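Missing here: one protein chain of the complex. Every other protein chain is in place.
As written, the chains take the letters A and B, and residue 1 is the first residue of each chain.
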Amino acid sequence: MDLLANLSLGFQHALTFNNIAYAFIGCLLGTLIGVLPGLGPLATIAMLLPITYSLSPDAALIMLAGIYYGAQYGGSTTAIIVNLPGESSSVVTAIDGYQMARQGRAGVALSTAAIGSFFAGCTATLAIAAFAPILSEAALQFGPKEYFALMILGILLATVLSTGPVLESLGMVILGAMISLVGTDVNTGEQRFTFGLTQLYDGVDFVPLAMGIFGFAEIVRNLRSEERSLVTQKITNLFPTRDDWRKMTAPILRGSALGTFLGILPGGGAALASFASYTLEKKISRTPEEFGHGAIAGVAGPESANNAAAQTSFIPLLTLGLPSNAVMALIVGAMMIHNIQPGPQVMTSNPGLFWGLIASMWVGNLMLVILNLPLVGLWVKLLTIPYRFLYPAIMMFCCIGIYSIKNDTFELYQAALVCVVGYGILQLKLPPAPMLLGLVLGPQVEENFRRAMLLSRGDATVFFTSPLSGTLLAIAVVALIFMMLPSIRARREKALQE
Amino acid sequence: MQIRDQRALVSGAIFLVIAVVVFMMSLEYEAGTSARMGPGYFPRILSVGLGVLGLVIMAGAVKRTAPVERLEPWTLAPLLWIAGSVAVFAFLLPRLGLVISLAVLLIGSSLASHEFTWRGTIVSTVVLIVTALGAFVYGIGLQFPVWPTIF
Partner (left out) sequence: MIRLMTIAAVVAATFGVGMARAEDWPTRPVTWVVPFAAGGVTDTTARKIAVVLADKLGQSVIVENKPGAGGIVGTEGVAVAKPDGYTVLYASGGPMAILPNLKKGKLSYDPVKDFAHVQGITSSSQLIVASPNAPFNTLPELIAYAKANPGKVNFGSPGIGTAQHFAGELLAAAADIEMTHIPYKAGTSQMVDLMSGVIDLSFDYTSVIKPYSDAGKMKVIGATGPERLPSFPDAMTVVEAGLPDAVNVGWTSVALPAGTPQEIVDKLSGALQASMADPSVVEYFAINAQTPITDKGPKDMTQFVVEENEKFARIVTAAGLAE
């Protein structure tokens, strides 16, 4: 069988002593740097990229893949421990993960994330090995109108994310989309809302905005309540109990499936996957009221989804040469420095490298579990540091991370401003997560909408006549109606009880 | 008419104000046609959407059935210390280098705490600066001005 032959070729490459060592070093470095607040996978890889230049091509790619998974997992750790998402896909993990941490269940949340990630990684690796060429064809079915429909569906689904009322979440999504308008208009090249500042030509970056709200503004709020440490209850067991296992199994399975599929779509796949998984879990849960207050399914599902998506986002890169996100674009650069042209031919011209990389993804995932389960105890210890020593450290790492995005202080000023605005948002109890989603997906919605209209020469009916986008939009409408109904009902009931 | 939900009313009003401001600003940009949209088309759609939401949220806040919620008071001092020390860090970094600006950032932000002590802060500041230098500047070679540049 082809699949087995290919995988065994891959494992022959990945399991040499050297390559295992590089996978391990990559995972370790990735975790250690990714865990620092403000340094998500993108910043981590950009920093560590030069280290890989002197290695052989397979070793370099294997190490990079390790760094990527390590950073991804490290980012989730920060999201859970200190409520600081380093990138869009861990925004969701922070919601319930941080609540679990505050209830003394940080260890369980971290182990759940590690176990979910490992399982999702295995699933996605198998999916890549078995279906890479077929899956890459699926990505080709998505043109501008299909993307537009998918994004709209994603955004509507994401509005149930927050604990607040649906209308306010929707408002925050729009606000995020408005912030994303800043910069050069892709279709005309004109500058919008840049106030003449060249640093704004490329728009507002995710990191200063996320750090400003989840980092700095959150610190201001915590300071008011004079907490001695972040944990409000005694730290219980570090590892999941039998009951926890029962609650996380199904979400991990569903999250893995969702992430595997959404990861192959270039642009925003991983972020969408984690948001979608959270929504799904909340909708089908028998106890939806637990979500937002430390539901284990709210960590298990999204973490599995974003790790599976992180894995399958290699598919468009390896089979079509398309980097599906900024991290993948960096990996293309790494391939080029080793004189490898990423593209459809890698699989045939460099089978050892191709299958070796896929096998090393699995090795990398295993490494992560081996490396991180013992570390869980250490991370949890961080929570016992008195808050007055912890928060200046968080601020330092955030500031260094923000500066290193562009080696420029402009983003730091931006974060200081966002801190003030973000404090206002938190005081008004408006949900910040949907705003970040709006910021990430807003440009894609606008671009694809305008591109589709430009291609159809102004005919808006194309969105409904194309079967794929028509179906997605129909689901969006149905979802919207269903979402409005319970919230209206809930409010009535609440008011009547008073 | 009685304002039951202050929080929602203010939130809605802020949405409405932002929507109006963004709409006014987007008038500067051309709207174009539906086939060839200008840079002003999408901002206008967004601001209309946000404006409508703002109005609906405000209407909900004054309804008889709305829950009673008050605004939370602002604590200005910590906000100024935290936001201010980030801005000062940004200003000092290119001028005085990483070491001095980090010291200012760490001490400045520590002052926001009620439990501030000089001894604890100085020890943790020194430890953190050494860690940052070791890990970022000498460890993975991030590009930072480390010392003041006086030439």
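Going forward, contacts are C-beta pairs under 8 Å (C-beta built on N, C-alpha and C of every residue); 3 or more make two chains touch, one makes a residue touch a chain.
Note that this is a predicted model, so its numbers are computed, not measured.
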Among A:Leu4, A:Leu140 or A:Leu378, residue touching the chain not depicted: A:Leu140
Given A:Ser56, A:Thr184 or A:Thr471, the one touching the chain that is not displayed: A:Thr184
For subunit A, residues in touch with the removed chain: 46, 49-50, 53, 139-144, 184, 186-190, 198-199, 201-202, 266-267, 316, 320-323, 326, 329-334, 336-337, 339, 341-346, 406-408, 443, 447, 451, 454-455
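Quick note on the criterion: only the chains that are shown with their structure count from here on.
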Centre-of-Cα separation between subunit B and subunit A, whole angstrom: 21
Touching residues on subunit B, where the partner in the complex is subunit A: 7-8, 10-11, 14-15, 18, 22, 25-26, 29, 33-39, 41-43, 46-47, 49-50, 53-54, 56-57, 60, 65-68, 71-72, 74-75, 78-79, 82-87, 89-91, 93-94, 102, 105-106, 109-110, 112-116, 120-121, 124-125, 128, 132, 136, 140-144
In the complex with subunit B, residue positions of subunit A that touch it: 33, 47-48, 50-51, 165, 167-168, 170-171, 174-175, 177-178, 181, 185, 187-188, 190, 192-193, 216, 219-220, 223-224, 226, 228, 386-389, 391-393, 395-396, 399-400, 403-404, 407, 409, 412-413, 415-417, 419-420, 423, 427-430, 446, 449-450, 453-454, 456-458, 460, 491-492, 494-496, 498
